[in-house]
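Have a look at the structure below, then the notes.
All protein chains but one are shown in place.
For clarity, chains are labelled A and B in written order, and residue numbers in each chain start from 1.
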Amino acid sequence: MEQKKSFRLNIGPVHPATHGVFKIVVDIDGDTIKRAQTEIGFLHRAKEKIAEARYFSNYYPIVDKLDYVSAINMEVLYASLVEKAADIKIPPRAAYIRTIMCEIQRIMSHLIFMGSFGEDVGNITSLVWTLRERELLMNIIEKISGGRLAPMYMTNGGSFYDFPDGISEDITKAIDKIEERINHEYQSFFLKNELFLKRTKGVAIIDQEMVKRLGITGPGMRAAGIKRDLRKDEPYLCYDKVDFDVPVSKDGDAYARFMMRVDEILQSIKIIRQALKDLPAGDYRIKTPWMMKIPPKYTFVRQETPRGEMAMYMVTNGDTKPYRLKIRSATFFNIRALEEALVGEKVADAVVTIASLDPVMGEVDR
Amino acid sequence: MIFDYIDSLGLRFVSAPLAFLGAVVVTFIIALLLTAMIPVFVGWADRKFAARIQSRYGPVYVGPFGLLQNFADIVKLLGKRFVSTNVDWLSFNFVPIALASASFIMVLLIPWGGPSLSLISVPYDLLFIYIALAVSPLLVLLAGWGENNKYSMIGGFRGAAQIATYEIVIIISIISVALLSGSYNLSGIVSSQGSLWYIFYLPVVFVVFFLAGLATMEREPFDMPEASQELQAGWKVEYSGIKYGLFLISDYVRLVIVAMLIVMLFFGGWLGLSFLPGIAWFWIKTFIVMVFLMVPRWVFARPRIDQFIRFGWNWLLPIAILNLIVAGLVVI
Partner (left out) sequence: MAAYFDLLSAKLGKAVSQAQSNNDNETLIVLSDKKLIKKAALEIKKKFDILFMLVVVDYKPRFELNYVFSSYSSKDILTLRVNIDEKDYSIDSISKIFDSANWEEREAYDLFGIKFNGHPDLRRILLPEDWPGHPMRKDFIVTDEVRNWTGLDLKF
């Protein structure tokens, strides 16, 4: 009889722990992973090709579904790109509105991360709790933009609507509640929970060398000890007018990546408070033509999304549509780390490792 | 006991063999109803309780307070197709039946809240119940292998390793209690706790038994064999329809049985103050224990299988053996 040392396990593409459609093929010896191979592309929707057929103002619904967990960040990125290419200066109120919305969306995205991470560690309650907190902000997004998951709020030169009356009290109330929950309930639920610590500390270490080799950005990079945040280093919108810290950790394990997100939520709350206080009066958008022509140029914009540095590179040729739009997705690079980080881990930790990178396949496959 | 009662009742009207046969049929029907009713009501309590922890409502629509939701679920499972392919027919179909039969045997043997309330009385009923509990690692392995699926294979291995570890812990805890009371009969153990409950003699054994009970029941957080996040449902992954329903039933039956065992071994069973009848005391205690068995599922993360088995061999087993030695010295 032939003796086999290891056997091959296909995790995904319809495995619930892969956060979408993502396949990872692992060779297992006993319960230990010997080799891991990732496979992506199951959610490829040809977004870059579609961009070549759409007017600059018609692409927002598509860009919403890029990273569907943080749609506003995607919209702001695309809006900044078009405005930079067309030399549109947005009014200060629009910049503040965008900052606030970006940070609200960032909190929501990180809450989803916390929930799904806790769920992948084995605690279903965490997902229900974080969704409960996310709902507070979801209602605010709905109140402001009319949409929930894909709000389609941004447009060239600002946003579609102004903030409604009294929204700043609603936001303050919601973020106060979330801050209190994170400082008390979640502390005892995650960070003082011995079983949670045992599952996450020292698991799937991604160190600085690996980060620099693979091009990992975002919380995964900061967890490895590289202090870098585009909001701080290349301030866009009005991030240079607010005061916040960039959390950094040295460990680089799953727990550190979790903690980065928790700390970032607290920093985002800080940013929202300041931005709400300074929110200037005035126009929330400047009118731009629906169909505008952009002269031939190469435009590059990068911003800090919840998952890392996302960039767009647009080539225009004087037409009403882009000649080529290239989207640099942060997770596309981050997810490659799995091939190395998974080797030597247990099967149970594979799920935790995938969750700790927080992949959203809509963004990876584009 | 109930069997004997029915038998003697029948003897008044018909001849002895017929009365015996009738008693068997009636007892089995009662046991079957009990086995079927447990998941309905315990499952309801479980789901409601979980819902409250997660700030949800839980089942509300079927029956008053959603009480019949699990009944509806099982009926739904009865109508479902079996979708598994390429399975080993014999082992695949044998396991759910065997597991359900094991829970059926436990229901038959355990005293339902009084010395004379067990369906069949056997002198060493504690051992028999233990055997019905301990048969599951083999079945889990068989199911994991017979399903012809890699996930179920891993789940089966995990399940067998985990349950085998914790069955040993359980039997040693049971032996310590039996040593103190000098009996393997549940009624005997309860009646010997008249002066003081064994929880005060053997608090450490209680904790050990509680953890090991959670582990053998495969309830979260110790559900590594069926870890729904990494292995989908582990060794249950290919099962569907009522075959899966039988697992559901046996899960809840084992939850109730372990809770009842804890009450009878450590909390004095149906003994209590005289203003309430014994059976009421018994069920109050059982429900409290059951709640404590349910809570960890919703508040703790799942440990890794190697961590958990190491914990079993390195800590629980030595502690249990040490306690057995101490108990033995005390008795001598």
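A few notes on this one:
In the analysis below, a contact is a pair of C-beta atoms (placed from the backbone, for glycine too) under 8 Å apart; a residue touches a chain by one contact, two chains touch by 3 or more.
These numbers were taken from a predicted model, which means no experiment stands behind them.
The missing chain, though absent from the view, touches A when the full complex is examined. Checked against the hidden chain, the listed residues A:L197, A:I226, A:V248 or A:V343 yield one contact partner: A:I226. Contact with the chain that does not appear here is found for just one residue of A:V21, A:I40 or A:V352, A:I40.
Of the listed positions A:K34, A:K198 or A:K326, the one in contact with the omitted chain in the full complex is A:K326. Among A:K49, A:K89 or A:K250, the one in contact with the hidden chain is A:K49.
Residues of subunit A that touch the chain left out of the display are 40-41, 44, 46, 48-49, 84, 211-215, 221, 226, 228, 233-234, 297-300, 302, 309, 311, 313, 315, 323-324, 326, 328, 332-333, 336, 365-366.
Basically, only the chains that are shown with their structure count from here on.
Mean C-alpha positions place subunit A and subunit B at a centre distance of 45 Å.
The touching residues of subunit B, counted against subunit A in their complex, run 53-56, 150-151, 154, 158, 220-221, 223-224, 227-232, 298-307. Considering their complex, residues 7, 9-10, 15-17, 28, 31, 118-125, 128-129, 132, 189, 193, 195-196, 198-199, 346-351 of subunit A touch subunit B.
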